[in-house]
Each structure stands twice: as structure tokens, then as C-alpha cells.
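Complex shown without one protein chain; remaining protein chains in place.
The block that comes next holds chain A.
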Amino acid sequence: MEVALEDNNLMEKVLPPDEQEIDVELEAKEKKYLRGEGANLESLKDKKLKTQLASREKLYGKSAKAAAKIEKWLLPASAGYLETEGLEKTWRIKQTDIAKEVDLLSSKNQYDIVLPDFGPYKLDFTASGRHMLAGGRKGHLALVDMMNMNLIKEIHVRETVRDVAFLHNDQFFAAAQKKYSYIYARDGTELHCLKERGPVARLRFLKNHFLLASINKIGQLHYQDVTYGDMVASIRTGKGRTDVMEVNPYNGVVALGHSGGTVTMWKPTSQAPLVQMQCHPGPVSAVAFHPNGHLMATSGKERKVKIWDLRKFEEVQPIHGFHAKTLSFSQKGLLAAGTGSFVQVLGDSSGGGGGYSRYMSHSMVKGYQVEKVMFRPYEDVLGIGHSMGWSSVLIPGSGEPNFDSWVANPFETSKQRREKEVHLLLDKLPPETIMLDPSKIGAMRPSRRKERPTRGEIEVEKEVAIEAAKSVEMKKKTKGRNKPSKRTKKKKELVENAKKTFPELEHSNIAGKKRRIGEDAAAELPASLKRFARKN
């Protein structure tokens, strides 16, 4: 009987290999949901607090496990993929080949819209990927519902349009026109004329903060809160004219690429940039951010695209061979780069960002100059705005297959849209929350332990410096300049200078105030007086 029981125990410990695999997979997913490591509870002395926090940590673990299981088993759709067999290479596969293999609904997403009269087109998508705004340089604005390929509204403004951007949903959009920028409603009515900004080169909208950011031809950066119209910040960058501006979706900072090859990052509450990075020897032509916030791709005119890690501000990978006029990251981390009439899509073979290599490419009719590439959210589609209109191509594996209805819902009804607008407004973040590391909110400030050297240490250093000054070899002067009085005077001066570099001690001696015996002095007090040391 005992032998049989032991056997049972053994069997429970060893899982069949498939389950082991699943366990490993689930553990990897769990890490993502845990959002960092647990707190260190060892250093807590308060027992009640310790037990409370320990039970909370257990709860977090459980919820991470449940979320990992949901991701594995319950999500309705799975990501797209493109796999080749044999000697085929993925980057040689053309869109026409894909069209033959893919179902009808997806093949509807491949098209070319030819509008030769209105100049190179810039694109913008709403957060859910349902609506698209196309703005032609010669003044054509078109709002399209991508699900039914419906043209909702088309306006001709009859002056140059340099950039277009959606505001928080498809009801409002902004266009940067010749002299000023304008905000339009969905039906084409002009709502606001934003005169303060001047002629704008790029417009971007920060969704969580409801800030419309723009960079104008003089190099001024403007942030405006579109809920009540206040200009939150207007910053003179001081780096001259640039039209490369992107927003990092992870933390809301705006990155500008300058003609000197530097990329600077800005937040509305400070007049100086947060970060300045020297990225390229020549002008920066495009910047793009990975949705996880850690990777940034920049391209310079010297025909290189570089991938940077934003946690360490180091280059992770250079990609040689082409200079991209426009860059865009997809939700799954694919990088699209457009130059001339050629668009290349790079995929990351390693998880961390170092392994970008050719995945797919698309070359358009010669003569079509690519103006902007942008991945459509939640779809495997890349939108290309070019000089003859706009196109859309299929890039399998680029979009996130499972959307969350509370974050962005492509199948939104008007009632849901209105409710979502209210909730977005309630959750609007103040501009002060834009920072390089957004997880600092709610975190503990590190305790201030001043690394001041103790008095004893300072004195020792002072002695050393005085000794060094005294032992300096004085040059023996000739021709009557070698008077002893002058020599001693010079030596005294040297010692005085050495003493001057320790001003704290000097001042405290001069002031003669009765100082409270500080922490540092506590170590030197005799034992009987230790209880009078200042308690911190």
C-alpha cells in the first residue's frame, strides 16, 4: 500500500510534455500582466501592513495568471502570419500573390485610389482604425469610413494643406493649412481657426491629454488643450525649422528631428528639452516610436535607419541601405519605411528590438512618390499616402487581432461613441503628467539620504590637500627674484588656496553659531552624550 501511494505522488509531480509547454507559455505571458516585479516586503516592520500587502501581492499574482489564461484560450481572433516554404523569401512576395491566397474581406483592403490633381497625400487613422482622413497638399480633405469604404465627407479648401490629424474621435479633425490651422467637424464645418500657431508643418494629437501639438515653420512647438481651447505651452525650440515631429504613445512626449541630426524630446511644462540625442550626422528625415515605448526608429539622409533603445538612449541596430522619408511602427512591432516609390516593411526576429530584418516590400508605380506610411490599427493593413493619391496594402501579422471594446472599438455605435467621449473627458490627464517614465506616478519618492561626507572625513581631506600644497616644489628663481620673504609668501598663498576649497568648515567656524549636533557628529560623540544627538 505504501509503495502505491508513493507512486501516485511521483505521478502528480511530472506533467505530460504538452502541459509543460503550456505552463511555460503561460508563465511567459504572466510576466507581461504582472507589470514589473513585486514589492520587497522583507524590510517592513509593521506586521499588519506586511500581511495586508502580502495578500494584495497574492491577488495580483492570481489576476495575472487569470489574464494569461484568458489570453491563451479565450481571445476570439489570432494574429496574422506569412510563412514561406522552401526557397521562397517573404520579401519577394508581391501583393498580387497575396491577393490570390487571402479571403474576400481582406482582399477588399488592397486598393489604390488615384487622385493625381491634388498632390501628395498625408493620412491619419482614428484610434480604432475605422476612419481615415486623407489630406492632399493642394487642399483636398477626405474623411473615409474604412469598413464600408464610404466617403463620409470631402472638402476642398483651396490652399496648401501640410498635415492632417484626427482629434479624439472621428467627429473632429484638424488640418494645417497655408497660414493657419483649422479644426473641422465631421460634416466639414469649420469650427475653429487656430491663429496663434502660425503656419504649421506638423500636427499631432495626444489622446490621453487632449492636447493638440504642432510645430510651425519658425520652429515653435505649441500645445493646446482642445477641450477648453487654452494654449497650454508655446515653446521656442531654438533649433530652427523642422518638420519632423512624432508623439511617443507610451508616455506622451513629443520628439522633434532637427537638421543637425539631433532628436530632442519635449514636454509641455518645460522650456528646455527633456532629452537631446545626436542620432545622425546629417538631418533627420523621419522618426517613429514603437507602441511599447522602448524603441525609436530614426532615419537620416545618409541612407541609414537606426533603431534606438529609449531606456538607455543607445543605438540597438543600424539598418543600412536606404533613407526613409517616412517611418511607422505597427501594433505588433513591424517597421514600415517609405522612400521614393518603394515601401519596405521590417520585422523583428528577436523580441527585444535588435533583430530587424526584411519582411515584406511593396514597390509602387514609378513616379508615385511616397509621402506617408501609416499602419492601420487592429488590421493587417498599411496605408500609403503618395503623390498620386493613396493606397492600401496587406501586411500579414502587423495588426493586433483582438481589440478591447473599452479602449477602441471599430464596431462602435453612435451611443457608444458618445459615452466613450464622456469617459475620455473624465479621464483626461493634466499636462503635468507627461514625463519620460509614466510609471513614476504613484511610486514612492526615494528617501533622501544626503551623501554628505562626515565632518571627520572632510577634515582628513583638508589635511591631505594642505600637505600636498606644502610639498609642492617651488621653482628656484634667479636674477634677484629669489627673496626668502617672497618664497614664504607664495607658499602661504598656496596653502590658503588649498584651504579655501573646503568652504563649509570655514563658514561654520566664522559664523560661530551653536549648531545642533547632527547625524554625522553623532558618530563622534562620547557614549554618554549620544542620546542628545538629533533624531531624524
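As a working rule, a contact is a pair of C-beta atoms (placed from the backbone, for glycine too) under 8 Å apart; a residue touches a chain by one contact, two chains touch by 3 or more; residues count from 1.
Just so it is clear, contacts and distances are computed from a predicted model.
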| item | value |
| --- | --- |
| Chain not displayed: protein name in its UniProt record ("Mitochondrial import inner membrane translocase subunit", "Sodium/hydrogen exchanger", "DDB1- and CUL4-associated factor 13" or "2-oxoisovalerate dehydrogenase subunit alpha") | "DDB1- and CUL4-associated factor 13" |
| Selected residue (touches chain absent from view) among A:Gly198, A:Pro249 or A:Gly340 | A:Pro249 |
| Candidates A:Glu88, A:Glu154 or A:Glu467 - the one touching the absent chain | A:Glu88 |
| Of A:Pro199, A:Pro291, A:Gly340 or A:Gly355, the residue in touch with the unshown chain | A:Pro291 |
| Residues from chain A at the interface with the omitted partner, ascending | 32-33, 35, 67, 70-71, 75-85, 88, 93, 97-98, 101-103, 105-106, 147, 208, 249-252, 291-293, 378-380, 394, 396, 399-411, 413, 416, 426-430, 433, 438-439, 441-442, 531-532 |
